[in-house]
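Pasting a structure below so you can have a look.
Of the protein chains in this complex, all but one are displayed in their positions.
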Amino acid sequence: MSSPTATLLISCPDQRGLVAKFANFIYSNGGNIIHADQHTDASAGLFLTRIEWELAGFNLPRDIIAPAFGAIAQPLQANWQLHFSDRVPRIAIWVSRQDHCLFDLIWRQRSKELNAEIPLIISNHPQLQSIADQFSIDYHYLPITPDTKPAQEAKQLDLLRQYNIDLVVLAKYMQVLSSKFIAQFPTLINIHHSFLPAFPGANPYHRAFDRGVKIIGATAHYVTQDLDEGPIIEQDVVRVSHRDQVEDLIRQGKDLERVVLARAVRLHLQNRVLVYGNRTVVFA
Amino acid sequence: MSSPTATLLISCPDQRGLVAKFANFIYSNGGNIIHADQHTDASAGLFLTRIEWELAGFNLPRDIIAPAFGAIAQPLQANWQLHFSDRVPRIAIWVSRQDHCLFDLIWRQRSKELNAEIPLIISNHPQLQSIADQFSIDYHYLPITPDTKPAQEAKQLDLLRQYNIDLVVLAKYMQVLSSKFIAQFPTLINIHHSFLPAFPGANPYHRAFDRGVKIIGATAHYVTQDLDEGPIIEQDVVRVSHRDQVEDLIRQGKDLERVVLARAVRLHLQNRVLVYGNRTVVFA
Amino acid sequence: MSSPTATLLISCPDQRGLVAKFANFIYSNGGNIIHADQHTDASAGLFLTRIEWELAGFNLPRDIIAPAFGAIAQPLQANWQLHFSDRVPRIAIWVSRQDHCLFDLIWRQRSKELNAEIPLIISNHPQLQSIADQFSIDYHYLPITPDTKPAQEAKQLDLLRQYNIDLVVLAKYMQVLSSKFIAQFPTLINIHHSFLPAFPGANPYHRAFDRGVKIIGATAHYVTQDLDEGPIIEQDVVRVSHRDQVEDLIRQGKDLERVVLARAVRLHLQNRVLVYGNRTVVFA
Partner (left out) sequence: MSSPTATLLISCPDQRGLVAKFANFIYSNGGNIIHADQHTDASAGLFLTRIEWELAGFNLPRDIIAPAFGAIAQPLQANWQLHFSDRVPRIAIWVSRQDHCLFDLIWRQRSKELNAEIPLIISNHPQLQSIADQFSIDYHYLPITPDTKPAQEAKQLDLLRQYNIDLVVLAKYMQVLSSKFIAQFPTLINIHHSFLPAFPGANPYHRAFDRGVKIIGATAHYVTQDLDEGPIIEQDVVRVSHRDQVEDLIRQGKDLERVVLARAVRLHLQNRVLVYGNRTVVFA
């Protein structure tokens, strides 16, 4: 985390020489690569890579890196993103009534596990206002009914613009977002309290109990138009037994949800997640 | 495994004094309880218990235990089973083309991990005959087509009777059994190569890959009329990554399938699994 | 958790009829057993059991239960404890500079996961005072030097008495307690940041990194005279790789420490842990 770095996330049709081309771009400009990883999806014919290098000693000025790399990427039909580590992303956390993920994310941000700012909390319930106050984060209570939803989503979008938000984290926000909303703000991470694709939708713990599973899970994924169908970033599980009632599954699930969501958010903030199709490559 | 034991598996409507009543039955007849465990499902209003005691020094002759306990169980509306540890169950293993679970079960039986006999292997393919020969187990090749299925299932039932089989283990048998068959021989354990209820049915690893899951699993369950819907005995999982292609999931899945199936069969053979509704209590 | 219950934790030399004797004591006094579990350690010749029953409808007044059961236990040479669920235990949390376990325990207590009161925090550092204030918990800063240790331990014991503390949780308290202290207050749970018995003592994560382990762990145990040698209540692990530097092990270890310590404290508070020799039976 010491000196600032630049990170390129690239995906393009697979072909010979890509590793060399990208490495040469950094090297020929005097850059020192501190992390490079790549993956080839043969079935998709796709090459995906992450390259991070130190800006100290790099010959290209920051504002020239994008156009300079663009000239290399264009003939390769590459999709790419460029990120600078000293540009701190801004997160809006959305919650309903449960506080465990909210508390956890704030604690991790305060303890520097998450390199981000958290200026905004949005909720469809008033209960968690006190936590926001406790950490002096703005809390906007926007209750949702079928009738008010469109208007409230418009307000939510205004808030995201107003607070200059880069990432929305749905930390147990128990409302479905409209396709219209997602189309306008597509960078959302959601925590679903089941081992997807098992038990999508409502009440996964109750359904896990009814099914008599011996293991429960949690899944962090990007949000897409299709509920609980977005690209999976991280999952984890815990073993349960016949002694565990629904409330026990919920209790143990909270620990999973906290950790799985935090890992996913951290990976995203470090620009280690590359989405293609409905899959993710996680350059851990 | 030393001196023979008797085991009672009991489920009945919950009420006061059940633990005392059952313990007194053993104690008053001079039995020494070596394992006793119980579970109360409050929502179902059900009491479930497993009691194992040494036959040495027990005052009731074996053939009197059942009627004697029946007199206690009847007024309690209890369902119960009585098992003797020196009565070795007989297993039929059903396979198709994959040998990993078959090999594993035979190895565990030979190394005394499974207290059972394996006199019979049934397959809808000829390939694994050689393994059967290698361990001198009878191998019956019964190919299945939609037309021949009813006739072949009749033959399969004959074989189960003829070999006096107590338990059928579907060790990667890639055919669906008819409801008619299951009705006539209901004691079947199947290994499904996914973390149920995710990916029931065909090609779970391909679908897990397409979904981009970060963890895969295997599930051992009793077979019911509803495909992959039966009571779950055991599950386990392994973490995968974007680097794992379908063949890697299949390879790692094999290790899961072997272990999960073996655990489930062992628990069943030790009379540690009690089914109620679509759930299991595992008295581990 | 609804109506109050009584719980007996019993260990005694194994002999016939124990299950019946104990069950009859509850039943003959009109008690309804809601949890009963037992374990026999053949090598130690020891029978250990936990019995929990509803006080509603139990014929013995509370103050008579202990003497009445004592009359049964005495001839059996049984060691036993009696607990009432509506008697809320009082916890003192001891910390140094790290806040993750402290935060987590307070959050769980506030969210009713832990049935306890937390009136007291003791630290050898001043840093975490603000968290104590935030949740209005008394915070006592007692710095330790080799010279001041005896005097400070005397103060600590006074505080435990003064606050009527039942359990001390060492939540990353980086000081070793003297045998003298432990002899006077023996009910302490510690979280050690390694998979004991690997890496006892100082800097386990640095040593885990140097050893190149592929998995790290955390261990919650009762404190005894021998550092990190006490009976283990709970352990858990997480997989790491060559990419994880010491700071990554520390970060991931924090998540382990929080969960493992919380599970152990919860099991203790529910009177589910029975210690014998240097081992625990966990009646989960």
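A, B and C label the chains in the order they appear, each numbered from 1.
Note that in this section a residue touches a chain if its C-beta (ideal position, glycine included) is under 8 Å from a C-beta of that chain, and two chains touch if they have at least 3 such contacts.
As the structure is a computational prediction, the values presented were derived from the model and not from experiment.
Chemist: Which is it among C:Pro61, C:Pro75, C:Pro146 or C:Gly212 that touches the chain not included here?
Modeler: Result: among the candidates, C:Gly212 touches the missing chain.
Chemist: Looking at the full complex, which residue from C:Arg62, C:Arg161, C:Lys180 or C:Arg279 touches the chain that isn't shown here?
Modeler: C:Arg279
Chemist: Among the options B:Leu82, B:Val176, B:Val246 or B:Val259, which residue touches the chain absent from this view?
Modeler: Of these options, the touching residue for the absent chain is B:Val259.
Chemist: Looking at A:Ile26, A:Leu142, A:Val168 or A:Ala208, which residue reaches the missing chain?
Modeler: If we include the chain that is not displayed, A:Ile26 is the one touching it.
Chemist: Give me the chain B residues in contact with the hidden chain, please.
Modeler: Counting over the whole complex, chain B touches the hidden chain at residues 99-100, 103, 107, 111, 113, 134, 241, 243, 251, 255, 259, 262, 284.
Chemist: Could you pull out which residues of chain C are in touch with the chain that's been left out?
Modeler: 39, 41-43, 195-199, 210-215, 217, 231-237, 241-243, 245, 278-282, 284
Chemist: Touching the hidden chain in the full complex, which residues of chain A are there? Just list them.
Modeler: 16-17, 19-20, 23-24, 26-28, 30-38, 40, 239
Here, only the chains that are shown with their structure count from here on.
Chemist: Ignoring chain B, which chains remain connected to each other?
Modeler: Once chain B is set aside, the chains that still touch form a single connected piece.
Chemist: Examine where the copies chain B and chain C touch and state whether the two sides share over half of their residue numbers (same) or under half (different).
Modeler: Chain B and chain C contact each other through largely matching residue numbers.
Chemist: How much rotation, in degrees rounded to the nearest 5, is required to superimpose chain A onto chain B on the basis of Cα coordinates?
Modeler: 180
Chemist: Measure off the straight-line distance from the CA centroid of chain B to the CA centroid of chain C, and report it in whole Å.
Modeler: A distance of 37 Å separates the two centres.
Chemist: Based only on mean CA positions, could you tell me how far chain A sits from chain B in angstrom?
Modeler: 41
Chemist: Please set out, as single numbers or ranges, the residues of chain B touching at least two other chains.
Modeler: none
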